[in-house]
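Yeah, one chain of the complex is gone here, protein chain that is, but the others are all in their spots.
Just so it is clear, A, B, C, D and E label the chains in written order, and each chain counts residues from 1 on its own.
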Amino acid sequence: MISRVIYAFLSVGILGGLLGLALAYASKIFAVKKDKRITDLEEILPGANCGACGYPGCSGYAEAIVNEGAEMTLCAPGGADVASKVGEIMGVTVEVSGEKMVAQIHCHGTRDTSKVKYDYKGINDCNAMHSSFGGDKSCPYGCLGLGSCIKVCPVDAISKTDAGYLNIDKDKCIACGKCINVCPTGVIKMIPYSAKTIVACNSKDKGGIVRKYCSVGCIGCKMCEKKSPDGGFKVENFLAYIDYSAEGSRTEAIEACPAKCIKNLDEAQ
Amino acid sequence: MSDELKLSISSSPQIHSPQSTAKIMWLVVAALVPAGVWGVYIFGLRALLVIAVSVAASLAAEYIMTIVFKSGNTLFDGSAFVTGLLVGYNMPPEVPLYVCAAASVFAIIVVKWTFGGLGANWMNPALAGRVFVFFSWTSGMSKWTMPRILADAVSSASPDTVSGATPLGFVKTNLMNFTGTSSGPIDFLTSQGYPVHSYLDLFLGKIPGCIGEVSALLILIGGIFLILIKIVNWEIPVFYIGSFALLTWIFGGLNFGNGFFSGDPLFHVLTGGLMLGAIFMATDMVTSPVTRKGMIIYAIGCGFLTFLIRSYGSFPEGVSLAIILMNIFVPLINRLTQPVKFGRLPKEKKND
Amino acid sequence: MFKEFSKGLIKENPVFVLALGLCPALGVTSKVVNALGMGAGVIFVLIGSNIFVSLLKNFIPDKVRIPAYIVIIASFVTVVEMMMEAFLPSLYDALGVFVPLIVVNCVILGRAEAFANKNGVGASILDALGMGIGFTLALVVIAFVREVLGSGSITLIGMGSWDGVIKIPGLYESPIRVFSLAAGALLVMGYLKALLAWSTDRKAVKK
Amino acid sequence: MKGLKTFQRGGIHPKGRKELTNTKKIVKADIPETLIVPFSQHLGAPAEVAVAAGDEVKEGMVIGKPSGFISAAIHSPVDGKIKEIKDIFLANGMKSKAAVIEKSEGFVPVEKKTQDWNNKTPEELTGIIKDSGIVGMGGATFPVNVKVSIPKGEKAEYLIVNGVECEPYLSADHRLMLERTSEIIEGLRILKKIVNPEKVAIGIEINKPDAIEAIRKKAAEEGFELDVIPLKLKYPQGDEKQLIKAVSGREVPSGGLPIAVGCVVINAGTVNAIYEAVVLEKPLYERVVSVSGNGIKNPGNYLTRVGTPVSALIEACGGTNGTPAKIVVGGPMMGFTIYDTETPVAKGTSGILVLTEKEVNAEKRTSCLSCGKCIGVCPMGLNPTKMFKFIDHSDYSGAMDIGLMDCKECGCCAYTCPAHIPLVQGMRLGKKMARKKVS
Amino acid sequence: MTYVGIIITFVFINNFILSQFMGLCPFIGVSKNVESAVGMGFAVTFVMSIAALATWAIQNLILVPLHIEFLQTITFILMIAALVQFVEMFVQKSSPSLYKALGIYLPLITTNCAVLGIALIAVRSNYNALESFVAGISAGLGFLLAIVLMSTIREKLDSEWIPKPFRGTPIAFITGGLMALAFMAFDKALLNNLIG
Partner (left out) sequence: MTDMLKIGGRLALICAVAALCLGAVNAVTEPKIDAARVEKLQNALAQVSPGGTIGEEVLVDDAVVESYYKLDDNGKTIGYILNLKGSGYGGDLIILAGFLSDGTLYNTVLMEDDETPGLGKEAEKASYMKKYLGFSGSNIPSAKSQLDQTEADAISGASITFTGIGKALEAGSVYVTEMEGK
């Protein structure tokens, strides 16, 4: 019995020792340098693989930062936080500007509120429909509502509301810009995360024309401009824009808008 | 705001052939009816009950799944009906009703809808359902009844040699303990006093077996009809049956202690649901390859596996297992048999 | 501290969420009692190896980290194996080759790599306990479904004159046997995972 | 039918419906009071607007100048006044600038006299074609002057005239070949001088036996060496790649041009337009349009001025029968539906179809059954269902990898698909998105 | 058992994935696309065949003569772990492109039960050296077959709209389950009938 324990002790010890030596030796002759910074970067990048940085996934971006000297602020989901950490690893301080942005769809028109030109039969895809006469809505600027953006959003931030228009959940959105890229009408635009209001219309047509085809479209009446003396609203090309840097309450403008197309985001959700 | 009449806008082509999914499915149902009617005729109303329960369970499962997954109503596209019908056709007439219902439910819910419904499944639902219940309730799935029209022949044969086995099952299980010589299955059946021993009976369907598989003749007629109206490609049944028959002919005699090239392909083609499988089940478009070349490879694979399982496996028939095994290979076959693009032909010599 | 323990139960459940240690999770779950036995074995090995790895983390050279961990793990597994064979022979038979395979149960090496070699002994024990119980929990759930459907019974640890088998009338006589076989194990696993995905999704939506 | 030439792979046999119009002689359509002339009637860059609102224009006057290498001139179809320049939608759903022209009162088209062209050099002839704004009238509207300028190092062996007209309903080319036979032969002489091919051939499907006969006879009479090749009935034989395959057995390589296999393909109507441009000095502002479909009271072939609104042309045929399901510009396989009947006829408009529900055969779309029928009929040897699925899942590069760019959008796949999947629309979407990504 | 028998057994009848429940983690984890499945399959086959041979040597040259069979598990796994690491380093140095293709899977193989499984099974079946080696290759090929088929099916499923809760691993398990159902056609009795 005792002899077996001794055999066990010796044989396994020798086996382990030999293998250990072999591995240690092998790791020396087969040594391959891998930049540790890449693995470190991979760890701090969010791992969403959303591609907003323009590289194939987070590890692709990590490699690009180290090997190709790619910009360090490209990770939209990670935002300022990650950018500064990237800087730490790379040994530089990174200037990060601004607050987190989120995408919003600037149109709350549905097929009930806006006039329809034709009876569309085909693929449920905004780009496909847009190829036929710019979509079935008489308004050429609005959201077509077939949800191409929903399909591309990597974090499922976009959904259809009960009222029938689409809404983006600002807490989920990581500002990757994919929806903006895919949308054929350009109705999605970035706004600051803290924004509380949007003008839910994208029509640059004259008020009279808008009235003809949409009951919730901005008619460019400049009411909002008047009701927000601090410069919160500006009308250009018959469409109202919000200057999110201007302080001040917007309730009055919301009340005053005859088309009711200025929306309180918290209510819209 | 959209009250006036609007013209439809659609992408080209602006016209369409008269075919549609629903038409295809209901035509398949029509082609299946004769074989089923025959089954009910020879096995009695119990067989009809089995078919009805299978179809009802299949439709019910389909209905529930369309609600669960909030997809449009697909009951009338006929595909669940075909699945249910084929499940019923693949059941012995005396099968407990919960077994055939379970097969249908498994087929529709697990095999079809888990993957997203019509067209998304990669395994033949009806066959997977059958195999599932076969492995679960093996004994319930192997209780056979003699056709009513054979009553005379049966009563004259000794009852315990024929306690309801299909010709194929009878030959296979009894061959294990058989020590005499026999030139082939038909000879063997005759020598053992089995009540069916003519090719004609096999062809017409006067044999025990699954409800819908017995009448090779009526299945063949339905199949030819489907081939003529271009719903079924001829390649799959022909290469399936052909390769199977060839292998049986070459090696099938070995089990009887005879040499090569002495098998009895006719017997094997007419029994064990091969016809039903080759014509109606291996041809399910969803679970078979998309190109001609692929179909041929797939069909030969089915033929080979059916032969292998029949001759050497533990189960008498091999059709259902062979087809679902080949279903596994279909995506691979599709990958390997992409169509050849136009413009690949090398440029002709300018001066010829 | 409690987090180290609780995360393994659901949020980072090794089987359902991390998809590790799948083979035993499917191989030994045809009976509930086997799942319990396997779970106990894994908990023991996990705790033992986590303790030793975290103790020795500075002693073990990086280049032979994996072999060293695995030797430690294998030692505990062998202890379990020998003990089980000596004292619980029927369970040992039922678990078959899966007992030595605890060594390669990815959960264990995974924890050694991901947790014990970075943390202190206390945290490592809690982590091991959480992961081990999470693993056991998952196994028991799978085994429960499989045994009820596939055998029509629930086999627990027998005591005294009771053999530990609860028979389910109806199902026991003609069970859906496929669920006790390989195919059924994979199917059950798939549906349980889908159920989990669905419920976490719903929770997220509610929030 | 046996022994007739055709292409090998794929193809379909939709109902021809040619009987609605193929016996109807070409008649002149009334010129409406207001014409809408788009500046983008061809493949390539839109023409540069050369007039402004209020300008007086004359029939045949250039109102749009070619704005690049691949572009074409636009001419005024009538005497009149430019009312405005505005954005309109073309039949294909794209936006274009267009001149709205008010016809001057009492406008009568000028009768043209024939000119002798024999002493003109090939370069001069090409120049005339370019100045006349001739574009391919077989559908692709590719500027013909570019097409007939054979690149250095290439040699055209075959000049193939496309008289196939494989699209159902259409018979404009058919009638042209019957009624303008000698003009087409003369046009071919011009082309032969420019292109200098070894052989000239014309492919005609055998559902037009009278045209085959007429061309054969006329060529023999005039001593013009022309290979008249009757072709088996099969869509899309009129596509140049398929036609070249049918006529010469050669396969244009993927992504390549016909000239890569020594061929130049010209549509029969285009040949007629070349004749008119060179011999009659008449730029392209008028073409034959087949107006057909069961929804049209009096189907027929109309010589129509470019810019004529569809509504005016339908009016000219006695209007519609009941409620139409679709109004199609072009053939039923490749054409576009329009929602606004003010859409104008353009140089490439070969037909206006008013289709009823019954002809359309639209049904509910279901999921793909993997039946493989679309693969079987694709003349380009593609895998439409797989490409569609890639596109459906936004994997455009996946679709490109398996040949999306080779797709001709011929519609065979979508026509056949029992699941009624809009495959062609998918291919278009895929190409559009793939381009969007690239740029 | 003959070599043919061993091959058929480990490729079809006792397919490690579809009937033995070994090597499931990489089977589920690395079967998302065909390329990596093929890579993983070959890597596993390679390691399994060498491991079967090496562990045969340990068993018969060290453990049995010294009567210390109870050290089977620990010595085998030690050997395998070292082997895998060795292979990994070697490949990384000698062929970076191969390493890119296989490298990420190699560490996974250490904790793949299939490798230890084949070692233990070969020893328990009293195979000789060559038989162990053949068993190792065959079991590896069985794994390769299963994972490649799985990956082709999963690629097909990528182009379908799988209901949301099932996307990812759940559908992979269910697919594996259906594959296992079909593979039940291959049983011991079939082998016995086939090769007597």
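By our rule, a residue touches a chain if its C-beta (ideal position, glycine included) is under 8 Å from a C-beta of that chain, and two chains touch if they have at least 3 such contacts.
This is a predicted model, so every value here is computed, not measured.
S.K.: According to the contact rule at the top, which chains on display are touched by the left-out chain?
M.R.: A, B, C, E
S.K.: Looking at the full complex, which residue from A:Leu19, A:Met101, A:Val210 or A:Met223 touches the chain that isn't shown here?
M.R.: Within the whole complex, the residue contacting the unshown chain is A:Leu19.
S.K.: Of the residues C:Val15, C:Val42 or C:Ala68, which one touches the chain left out of the display?
M.R.: C:Ala68
S.K.: For the chain that got dropped from the picture, name the residues of subunit C it touches.
M.R.: That gives, for subunit C, the contact residues 30, 56, 59-61, 63-64, 67-68, 71-72, 74-75, 78-79, 82-83, 85-87, 89, 151, 175, 177, 180-181.
S.K.: Just checking the interface: what residues of subunit A touch the absent partner chain?
M.R.: 1, 4-5, 8-21, 23-25, 28
S.K.: Applying the definition given at the start, please give the residues of subunit E touching the unseen chain.
M.R.: Missing-chain contacts on subunit E: residues 68, 70-71, 74, 78, 187-189, 192.
Note that only the chains that are shown with their structure count from here on.
S.K.: Count the smallest number of chain-to-chain hops linking subunit C with subunit D, moving only between touching chains.
M.R.: Minimum number of steps from subunit C to subunit D: 2.
S.K.: Return the chains shared as contacts by subunit A and subunit B, ordered by label.
M.R.: C, D, E
S.K.: Round to the nearest whole Å and give the separation of the Cα centres of subunit A and subunit E.
M.R.: Centre-to-centre distance between subunit A and subunit E: 42 Å.
S.K.: If you look at subunit D, which of its residues touch at least two other chains?
M.R.: Residues 336-337, 339, 362, 392, 422, 425, 428 of subunit D touch two or more partner chains.
S.K.: Which residues does subunit B have that touch at least 2 chains other than itself?
M.R.: 6-11, 110, 114, 116, 119-120, 132, 135
S.K.: Just spell out which pairs of chains touch, all of them.
M.R.: Pairs flagged as touching, ordered by label: A-B, A-C, A-D, A-E, B-C, B-D, B-E, C-E, D-E.
S.K.: What residues of subunit B sit close enough to touch subunit E in their complex?
M.R.: Subunit B residues touching subunit E: 69, 110-111, 113-116, 119-120, 122-123, 128, 131-132, 135, 305, 308-309, 311-315, 318, 321-322, 324-325, 327-329, 331-332, 334-335.
S.K.: Using the touch definition from the top, list the residues of subunit C that touch subunit A in their complex.
M.R.: 61, 63-64, 67, 71
S.K.: What residues of subunit A sit close enough to touch subunit D in their complex?
M.R.: Counting only subunit A, the residues touching subunit D are 117-118, 121-123, 125, 127-128, 131-134, 151-152, 181-182.
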